[in-house]
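Every protein chain of the complex appears in place save one, which is left out.
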Amino acid sequence: MSENQLPETIIFRIRRLAPRRAEEPTWGEYPVAYSLGMTVLDGLWQIKERVDSTLAWRASCRMGICGSCGMFINGQPRLGCNTQIAELGTSVVTVAPLPNFPIIRDLVPDLRPMFDHHTALSPYIIRHDTEEMERPTGEFYQSTEEMEQYLQFSYCIKCACCAAACPTCATDSQYSGPMALTQAHRYNTDTRDDGFEDRQEVLNGEAGPWRCHFAGECSRVCPKGVDPGKAIQLMKRQLVADYVGLRKKKPLAQLNVKPKDIERREGIPEAPEPTVTS
Amino acid sequence: MIRDQKLWTWHIAAGILILCLLGLHMAIMHLDALLGLFNPFGGHPIDWQNVAARSQSLFFLASYVLLLGAALFHGLYGLRNILFELDPAAPLKKSISWVLILIGLGLFVVGSWAAWMSFQNTLVA
Partner (left out) sequence: MLEIREHPNRLGIRGWLVGGRWGLDRYLYSLHRVTGLGLLAYFLIHILVTSSRALGQGAWEQSMNRVSGPIFAVGEYLVFVAFAFHAINGIRLALAELGFGVGKPIEPIYPYKTAVHAQRPWVVTVLVVAGALAFIGALDFFVWH
């Protein structure tokens, strides 16, 4: 059905569950007065305001950057705010909570299992020059080419759509999932980071990328184009290369030190005095 | 305990080896009308004369034993991965690993014995 042919009233078929009141989820049907440009999130707000105020879901920015409103919409994990009803093209929109996570209530999943895996992979810059890390004296130099190796993977908004789409996450709780593994790769390829060996403790085992079989759904559903599938395969290459002794260690980013033997060109003013002294 | 990083690398390496050896085996068995490989007596590839002819060959003895080992490792590691993805408890995981190792070793011994015996017997005959 093309967007011009959508009826004035769209039915939202929503999976409801109030764990303290019912044991199993049920389906509820709610009418939404449709107008062109409405997102699924707009429809949910309308239902809450006019039809059923007990409906619960997570949302915040309504512009695809906070990652709160991940839902299973018409059989695919998507962001509610990023999904136009017109794009779906159906007169019945089916909304369910993201699969592969326990349901807290209605459309609210418990994402703690994903964040636990994320934490276990040390998603932060690890360096062993502790003096500089504790009392920084300057910035680390990184070229544009070096940044481009990980920039795409840093766009992740932790919406959990990838883990909901992953077939391994459908059954396996030990597998870290696409988000955690992509973030591990993001830090492994960052030249400022020196934690490859530290993360290997987790990555070489059951929680590592070895249970990914490249179904590619994570890359297909990612709303920010992070392409977790690509990151995981690139990471496997690094880890296998490390096992067979072929890994090229990337040069560690060094402090950006101002060259000593340069002179200020004529006509360029001095910097103003700092207004804040530590 | 050998970790997944190593086991997976060997899994892929075994797969490549199987591709060559099992590809040859499939070509001998099922593309014989088209290619006629290693079936010196014509007829069906599984006629005794053809089987005996291949059994006498050192090349086939070596490649069958290699294929057996690689395929058992590749297949049983794949099965172990599938079973582990079903999230069994830790003691059950250990048991699954040991059962699969024993099945693999057992079948490897049986298959290698058969290849060796038929090599010996057909050479004598």
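The letters A and B name the chains in turn, as written, and every chain counts its residues from 1.
Everything that follows uses one rule, which is that a residue touches a chain if its C-beta (ideal position, glycine included) is under 8 Å from a C-beta of that chain, and two chains touch if they have at least 3 such contacts.
Model, not experiment: these values are computed from the prediction.
Although one chain is not drawn, the whole complex shows that of B:I16, B:A62, B:L92 or B:L105 it is B:I16 that touches it. Set against the missing chain, the residues A:G80, A:P109, A:G195 or A:G208 yield one that touches it, A:P109. For the chain missing from the display, the contacting residue among A:Q84, A:Q174 or A:Q233 is A:Q233, taking the whole complex into account. Mapped onto chain A, the footprint of the missing chain covers residues 17, 19-20, 24-25, 72, 74-77, 97-104, 109-110, 148-153, 155, 165, 167, 169-171, 189, 212-217, 219-220, 222, 224-227, 229-230, 233-234, 236-237, 240.
Interface with the hidden chain, as seen from chain B, comprises residues 12, 15-16, 18-19, 22-23, 26, 30-34, 44, 46, 48, 51-52, 55, 68, 71-72, 75-76, 78-79, 82, 86, 103, 107, 110-111, 113-118, 121.
Rule of thumb we're sticking to: only the chains that are shown with their structure count from here on.
In whole angstrom, the spacing between the mean C-alpha positions of chain A and chain B is 42. Within the complex, the chain A residues that touch chain B are 168, 171-175, 200, 203-206, 208, 210-211, 236, 239-240, 242-244.
Partner chain A is touched in their complex by these residues of chain B: 3-9, 12, 81, 84-87.
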